[in-house]
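Got a structure for you, written out below as structure tokens; questions coming shortly.
Shown here: the complex without one of its protein chains, the others still in place.
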Amino acid sequence: MSKSEETLVLKLSGSLFFSEEYGKVTKAITGALQQRSQIRVVLVAGGGAKAREYIDVASKVGADQTTLDEIGIMTSRINAMILATSMGEFSETNVPETLRELLQSLKQNRAVAIGGLHPGQSTNAVGALVAEKTKARRFINATDVDGVYNKDPRKFKDAQRIDRISIGELEEIIGGESMQAGHYDLMDPVALKLVERSKTSTWIIKCVSKRIESALLGERVGGTEIVF
Amino acid sequence: MSKSEETLVLKLSGSLFFSEEYGKVTKAITGALQQRSQIRVVLVAGGGAKAREYIDVASKVGADQTTLDEIGIMTSRINAMILATSMGEFSETNVPETLRELLQSLKQNRAVAIGGLHPGQSTNAVGALVAEKTKARRFINATDVDGVYNKDPRKFKDAQRIDRISIGELEEIIGGESMQAGHYDLMDPVALKLVERSKTSTWIIKCVSKRIESALLGERVGGTEIVF
Amino acid sequence: MSKSEETLVLKLSGSLFFSEEYGKVTKAITGALQQRSQIRVVLVAGGGAKAREYIDVASKVGADQTTLDEIGIMTSRINAMILATSMGEFSETNVPETLRELLQSLKQNRAVAIGGLHPGQSTNAVGALVAEKTKARRFINATDVDGVYNKDPRKFKDAQRIDRISIGELEEIIGGESMQAGHYDLMDPVALKLVERSKTSTWIIKCVSKRIESALLGERVGGTEIVF
Amino acid sequence: MSKSEETLVLKLSGSLFFSEEYGKVTKAITGALQQRSQIRVVLVAGGGAKAREYIDVASKVGADQTTLDEIGIMTSRINAMILATSMGEFSETNVPETLRELLQSLKQNRAVAIGGLHPGQSTNAVGALVAEKTKARRFINATDVDGVYNKDPRKFKDAQRIDRISIGELEEIIGGESMQAGHYDLMDPVALKLVERSKTSTWIIKCVSKRIESALLGERVGGTEIVF
Amino acid sequence: MSKSEETLVLKLSGSLFFSEEYGKVTKAITGALQQRSQIRVVLVAGGGAKAREYIDVASKVGADQTTLDEIGIMTSRINAMILATSMGEFSETNVPETLRELLQSLKQNRAVAIGGLHPGQSTNAVGALVAEKTKARRFINATDVDGVYNKDPRKFKDAQRIDRISIGELEEIIGGESMQAGHYDLMDPVALKLVERSKTSTWIIKCVSKRIESALLGERVGGTEIVF
Partner (left out) sequence: MSKSEETLVLKLSGSLFFSEEYGKVTKAITGALQQRSQIRVVLVAGGGAKAREYIDVASKVGADQTTLDEIGIMTSRINAMILATSMGEFSETNVPETLRELLQSLKQNRAVAIGGLHPGQSTNAVGALVAEKTKARRFINATDVDGVYNKDPRKFKDAQRIDRISIGELEEIIGGESMQAGHYDLMDPVALKLVERSKTSTWIIKCVSKRIESALLGERVGGTEIVF
């Protein structure tokens, strides 16, 4: 890593793939790489709806949770392959399957796309782990919702987005979440523990092109920041 | 391999997964393993509809055919994982990703499930290659149709199933087929070349439980046999 | 896996290695294998004092937590190699480094020793994950203390051991623990989440030969059982 | 890949190794790399006479075709190692054994030498596959003969070289060829299928230094071009 | 390893391959396996004349000694593949490329064939290392000559075979030998150091079927034994 390099980790919600927004998001990422030639971006793809379809079928025939995790990892890698293709010359062609491979693939002014790495760790946790290992400047978690709310915004009209939140507060909000493959929202407990121990600057934003481009350029619009 | 062992390679159409017939087929396979304790079965899973959905999306963002093959391989491996789960103690848990791994996993009275192995080779070709390498007694290709017809049975009412066919005749029938990922039917040219060079006994049968069980027990009902 | 096989996962505290008790514990394990020929045992070795020494030095020169985890994993693998050696013909010689390798090494009437697998997962979490994937009958966590207490038994004389505890209660007790490499006690939050999702029967016992032998033979003496 | 990079895939006939022409050919390749600093060259080495000697012996002791392929792959990798050595600083030192490794080794103004990759695919097919995956500008197949002839030039004096040929015509000419390890000439059916699906610009030229240098510099002298 | 198992390591001179004696030797090995069902045999294949031809060519184009070792390793692996094929059901199909793989392949009443493992170690040294790691009962080194002589038997008519020799004496006799790839005779200094440290019972015998069969059955006819 030369002194001027800076790593950003961007987790993309699995719901992005097969959606209308997809093309705009990849354009936003290549656009940011063109503007800031010294950055390296690790893109972590989630699994999405197809992952859940596979997981549901596997679950019905008796698969244990570790196997479901493995299926989720494979679907997220397919999404990562599609992502790498979309980015053309702005991305490495290979989708690394281990931390070692990832570290060897990182290059200035280039993105590397990965999916899950290991059972027991959601792609959110992978994002946090990779941010820790690459001493990333920031972990940007692009999710289905525009940050963290004090109540469930799909149920309560008066739910309010929280601009800055501590790990402790966030753990309380999501503490009750299960750890089942394909069902992590926002950040799961394991991902949070990893963010907590490394104190990585973390932004939770909505997975749309404008928000992502701003975040890659260093400015958070909307969303929630985890503070330490 | 002890003298009494016998290897069978069974390719399962990708369309089987997510279908009604699926549960019956896995039961047929475990049933055959219970009846014939000296056999070893290599199950090769195809990609199916989900593979095609991924491939279509990847194709739209500019993926080359090798990348599409790689995506097809990953989806077939997910199907193989589901298959291995369904078979319970009658199958190895791991889905081998190379010929080497496969050879180390083969055990008497047990199945091993795999998906694709390498770009440029359909899962049909994988079935033929594995049959060759394991000196399998037979390659059973369970497909969407009940064997090879002299005309397309979906178009022509008077189409007739061919009971026994030579490689040369079969090549003529399917010669015009493209080699695009996710679109192989029956047997593609590469798979046929592999069957031809190893002279493996090959049956093309319909992918339903009854036909599969008969085939595993050594009797062909319907379908087409390739003769040399 | 033949029908009569049964898998047990036994996590051994890193403090066992280089201790007086060590020889007795390995004898207890081989003794149990001799008595119950149908079991397969996965031994998960912790890192112990040497791991912490390495981690302290690495930490001082600026290593991130993921790198510290990796160092912890390597020390636990050395312990696992020593363990495999001690067991002689009752253990596989190789120390698997991935879940895949582990699954291929499991054999009836034999132990396989492993250390950590992946950064972000303590060896406790590895034990829970392996128990889930191998559909183990039980995860036996042999630790420095004789189970879970209502207060810290090193500080309070009137601390009482809890015989049976729910995941929720246990999470509350250990919730405040950090996730730093080399400093997990009993069960860390990630390990607990994995036990919770798979509902694996889990015993937390003291890492001494008598308790371990009893546990391998199916009887818990002392310690704490996690109930669901 | 930066925008100015351009990949060329050059298959070198196995007969080149151990021949007089060898030294001139490697000089021609390094010369071309010196003149055109933005290109990346993938060199695919064939097996040659030694491969056939090994294959003949293995065949006599009963090796199946897949095993013969594997032996052919290993000999072509030895040739690739010799090739990489000859190129000195103009080539990567390692000989990649998978597509993944190859992609990670590609660098501007440098060659990477490989042999075969997978049983069932000749080194011609490997050349076509690599050209597809690297979006190569051209696949140059340097063979024993100076392109494709309308009759066998070794038998018929009036045989005429075909300057441009379609895949369909070429398939007809070579259609009868067997797929046995070590016996592919020009282009085998599998290689042709791969060229066809990717529509890679393909030149079949004679494996001599002058022709190779011209081809690397973008000009075809003699030989046959496959047109789509 | 069950108590009744016993491992033998048999190094076969590279000159055996492509020789008249070859078929008889493989028959002798399978014969011994049939007579002694509890043994496991590791066959280490040397490189032979073909290895030297490749090495000579690579040397001329400037390959360093490590690269020459790597080429030697690959040729010995091809010989090992041929060997495994010849042994049919008495041998594993795969040729392990690491110690780990080898250990996982060892099974009672079966042979595993390997070639070289790592640059800087001749196949003689590999034999010694494998014998050490597998706690082999004996390392049988089948070479071009019938044991160790007090003078070079090709030059001196009165040369006498030494029946039993110490490591120190043997080191003196072969001490002046170079370590160049493809040129090890009998035992090179590295192999001797490995035999010395493990005190493995070692026999140096002539690579002919009768002597090999006797040795596998536990009786040395002719040859030289290394004593400690």
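Side notes on the structure shown:
In this document, chain identifiers A, B, C, D and E correspond to the written order of the chains, with residue numbering beginning at 1 in each.
We adopt the following convention: contacts are C-beta pairs under 8 Å (C-beta built on N, C-alpha and C of every residue); 3 or more make two chains touch, one makes a residue touch a chain.
Remember, it's a predicted structure, so these values are computed and weren't measured experimentally.
The chain omitted from view is touched by exactly one of E:V44, E:V190, E:I205 or E:I226, namely E:V190. The residue from C:R77, C:K133, C:R197 or C:R211 that touches the chain not shown here is C:R77.
Residues of chain A in touch with the missing chain: 1-3, 100, 103-104, 133.
Taking the complete complex into account, residues 89, 92-94, 104-105 of chain D touch the chain not shown.
Although one chain is not displayed, chain E still touches it through residues 64-67, 99, 117-121, 125, 129, 132-133, 135, 178-180, 189-190, 193-194, 196-198.
Heads up, the rule we're going with is that only the chains that are shown with their structure count from here on.
For the pair chain B and chain E, the distance between C-alpha centroids works out to 41 Å.
Across the assembly, chain B contributes 67, 104, 133 as residues in contact with two or more other chains.
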